[in-house]
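Starting off with a structure, shown below.
Note that one protein chain is taken out, while the other chains of the complex remain in position.
For chain A:
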Amino acid sequence: MIRLENLTKTFDTPNGTVVAADKVNMEVPSGEICILLGPSGCGKTTALKMINRLIPPSSGKIFINGEDTSGLNDIELRRKIGYVIQQIGLFPNMTIEENICVVPRLLGWDLKRARARAAELLALVGLEPRLFLKRYPKELSGGQQQRVGVIRALAADPPVMLMDEPFGAIDPINREIIQDEFLKMQATLKKTIMFVSHDIDEAVKMGDKIAIFRAGKIEQYDAPDRILAHPVNAFVADFVGADRTLKRLRLITAEEVADPDAPVIARHGRAADAAAMLRNSDHRFLVVIDADHRPVGYVTAEEAEGSSGLVGDLAHPLPATVPVRADLRAVVSEMFAHDTLWLTLVDDGGRFAGVVTQPAVTRCLGETYARANAA
């Protein structure tokens, strides 16, 4: 848990006093990622760096797991907090192993334990320890270096991590990969994380909560979907963008809007049976499945009606299938690509898992607005 109470930073400049952070109050619950988001100069980085006192606060308090950090000296405090920066900052004169071992060694771990930890962490991010422990940072790609930057911060298993645009310097493809890896790690590590970003897409993807900053103040602190669906003012609405509802698509998985009871029929079933099933339902088509419950095609009500053959002979191929865990952005993208209003979902084994329709997607996105209007 990280709690900021009236955290304030003022700088004296020749042109008068500048308030970089103005009575910031917020709490990040344990195990959550909070994204500090805003335009440059909004105070998000200042707020972050006050937590490990790289920037000393002018006033206000910071609590970590309930403990007032003002009782700790700078050095003790920083060793308890993982810190990742955009420029990575791996020490070029040290091997990867030595880099990861820095904080554990500062904390007095013996060499053997620190080294074992380094190997464990490298394996965790998919870098073969035998190959990487003795290499130097220069010998690694940017993406590999950033992975090492992250695990170096995790080395002494700090409960709290501060990340200052950690994936900002990585190319877009690798950034997505590293973000996904990081989320997977976080699912088991459950660190309490403050994460500075200027990228709304990254914030929506990574954050359990997002704090939007402007001129040293928090404009809105909320779950990503709330920020996108219900920005509190014009500034937040502008900042998250005119396409903010589309961005919400990433927050919902196909599974959540799927109709799992969409009717199906076996490939060797009779067309007459298919017609009968559709007559008694609201559905206009049936998904045809094989013996392993895998979707292989579909038949429409019109075609089944009055036909005497087998379903398998009438079936059209499916334009595409999407995995249950795909987000709605991917689903809608497939729909647009194939000019269709519905898609079949499959589970990890390729078995039929329901149907997603465009109306179901729009209804799901719209619900929150309807509720807000009613209230």
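By definition in this document, a contact is a pair of C-beta atoms (placed from the backbone, for glycine too) under 8 Å apart; a residue touches a chain by one contact, two chains touch by 3 or more; residues count from 1.
Keep in mind that, in the parts below, contacts and distances are computed from a predicted model.
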item: Candidate names "ABC transporter permease", "Ligase-associated DNA damage response DEXH box helicase", "PqqA peptide cyclase" or "NADH-quinone oxidoreductase subunit M"; UniProt protein name, chain not shown; value: "ABC transporter permease"
item: Absent-chain contact - pick from A:Thr8, A:Asn52, A:Gln144 or A:Thr192; value: A:Asn52
item: Of A:Ala21, A:Ile62, A:Val103 or A:Val150, the residue in touch with the unshown chain; value: A:Val103
item: Hidden partner chain, touching residue among A:Thr95, A:Gln146, A:Thr192 or A:Gln220; value: A:Thr95
item: Sole residue of A:Leu7, A:Leu36, A:Ile62 or A:Ile85 that reaches the chain not shown, by the stated touch rule; value: A:Ile85
item: Residues belonging to chain A that touch the chain removed from view; value: 52, 54, 74-79, 83, 85, 87-95, 102-103, 106, 136-139, 152-153, 162
